[in-house]
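Subset of chains shown; positions unchanged.
Should a chain be cited, it is by its letter among A, B and C, assigned in written order, with residues numbered from 1 in that chain.
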Amino acid sequence: MAHEHRKHGPKTARFYIVTVSTSRYREKAEGKSPADESGDVAVSMAAEAGHIVVGRDLLPDDVYMIRRKVLELASRDDVDVVVFTGGTGITKTDVTIEAVRPLFDKEIEGFGDVFRHYSIQEVGTAAFLTRATAGVINGKAFFLLPGSPNSVRTGMRIILQEISHVLYLIR
Amino acid sequence: MAHEHRKHGPKTARFYIVTVSTSRYREKAEGKSPADESGDVAVSMAAEAGHIVVGRDLLPDDVYMIRRKVLELASRDDVDVVVFTGGTGITKTDVTIEAVRPLFDKEIEGFGDVFRHYSIQEVGTAAFLTRATAGVINGKAFFLLPGSPNSVRTGMRIILQEISHVLYLIR
Amino acid sequence: MAHEHRKHGPKTARFYIVTVSTSRYREKAEGKSPADESGDVAVSMAAEAGHIVVGRDLLPDDVYMIRRKVLELASRDDVDVVVFTGGTGITKTDVTIEAVRPLFDKEIEGFGDVFRHYSIQEVGTAAFLTRATAGVINGKAFFLLPGSPNSVRTGMRIILQEISHVLYLIR
C-alpha cells in the first residue's frame, strides 16, 4: 500500500512528546525532578532518526488537561507529530484514550492493531492490555502509546518507519 | 508492558461461566441434559489453573436475559471474572456482543485483536468471523468468547495467562 | 470456529465490484477509458475462483454516491457479495469507511484485523495506514478494501477463502 509514496513526505518531522503520569506530575509540582524514562525514550528515538523535538511536557491523568494540551498542539504551526505516553491501560485512572478519541478528525484505527501485533512478539498475551491508538487532528498526527519504556520503543519504531508517509497523506 | 506486575494480582480468581446457546437452552427447558462442551472446557481450564469456578449458567440468545445475567454477576461479591461463550458471530441471532458492549465501563479493545492473532494460527483467515471482545464492569473482568470448544480453549489460554494482572489493574 | 461449516454455503457467489477513485471517475466522465487495475484484480480473482461477477462500477470519493450504490446493491436479488476498493485510507478525501459504516446491520469487526495481519507480512508497519473493514447489510456481505492492487490481492485471498461460510452465516 504505497511504499512508493514514502519518499514524498518530509524527511524531518517536528515532534512533541507528552508524558501522562499523575505520580510524576505531582513530584514535579513539589519541585522535584522525577525521572521520565518513557518520555526520554521517545525524545531520543525521534532525534536519532533525524527529527526535531520541539517540546515535551508532563501531565497528570486529567481529561481536561490532556484535551487542552491536544488542542493547543493541534493549533501550533511548528508541530507535525504528537506522541503521548501513558494512561492508555484499563485501570480506572487511565483516561488518555477517553480524553483524546472524541477529538480525532479521523481515527487511524489500524495503529492499535499493528502496535499489538509487534507487542505480542515481546510480551505475548499481555499485549491485549493496551488500548494504544492514533488519529488525525487538524492535519497533524497524534499517537497514544502505553507508559512503559518498552512500549514506547515498540511504538516509536512503528511511528518512525511511517511518519514521512503519514504526514504526506494527512496534510 | 508490565510483566513485573503480574505477581501483584490474586493467584486464585473466582470465575463464573455462561454458555449462550438457544438450542441447548431449549433442550434444558424441556428437561433434557444437553451437552455443553464449550462451557465444560472453560470450567475445567479455569479449575486446572488453580482458580475457583463459583457457578455456571446456560442462556438463550436473548439480549435482555444476557444483560440481566451480566448485571447480576457484576453485583456479586464472590465473582471476579466472567466468561461468556457463544453468540459472538455474525448471524442475525448472535447478540452477545450487542447485549454486553453497552454495559462496559471500559472496553478492553485489544482482547479481540490478540484473540484473533492466536486464532489465525489455528483456523487461518476464518479468524475474522469472530467478534470476541472483553471489558470491565464494576471492577470485574468480562470476556466474550465464540461458542466452539476450540475457540474457548484459545480464549481461556489468553485469559488465564493474564488474569492475575488484569484483576490487579481493574480493582 | 467452524471449518466444518464451510461446505454448507453456496460454492458460487455473485460478486459486484466497486472502485472508488475520484481521478478515474473524472477521466471516465471526460470520455476516457481510465485503467482500473484494482477493480480488474478483484474481478479476475473472483472469476478464477469460480464465482460470478454480476457487475462493476466506478465512483468518486463522494459520501452520497457511495451510500446510494450500497443501498442499490443491498436491494438487488442477484448480488451476494460486494467488494469496494479505494477510499479507506487516512487522507481527508478518503470517505468510503465513513460512508458505509453507518449502514452496516452488523460490522464484521475482525476483518480489518485479519486483513492487517496478512498485510503486515507484505508491507510491514505500513499496514496500520489502512482502515479496511467489512459488514453485513440485508443479508449480503460488504467488504471495504484499500485501493492498491496489492491490497486488493491480499483482501480477495481472505474473502475468497471464507465467502461460502460467510454467506451461510448471514442469510
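As a working rule, a contact is a pair of C-beta atoms (placed from the backbone, for glycine too) under 8 Å apart; a residue touches a chain by one contact, two chains touch by 3 or more.
Owing to the predicted nature of the structure, the values given are computational and were not obtained by experimental measurement.
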Assuming 3 chains are placed, give the number of copies in the entire complex as this structure defines it. 6
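Everything below uses one rule, namely that only the chains that are shown with their structure count from here on.
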Any idea if subunit A and subunit C meet via the same residues, over half in common, or different ones? different
Starting from the mean Cα coordinates of subunit A and subunit C, work out the distance between those two points in Å. 31
By the touch rule stated above, which residues of subunit A touch at least two different other chains? 113, 117
Looking at the complex, which residues from subunit B come into contact with subunit C? 89-92, 94, 112-113, 116-117, 119-120, 123-132, 146, 148, 150-151
Could you please specify the touching residues of subunit B with respect to subunit A in the complex? 1-3, 106, 108-111, 113-115, 117-118, 134, 136, 157-158, 161-162, 165-166, 169-170
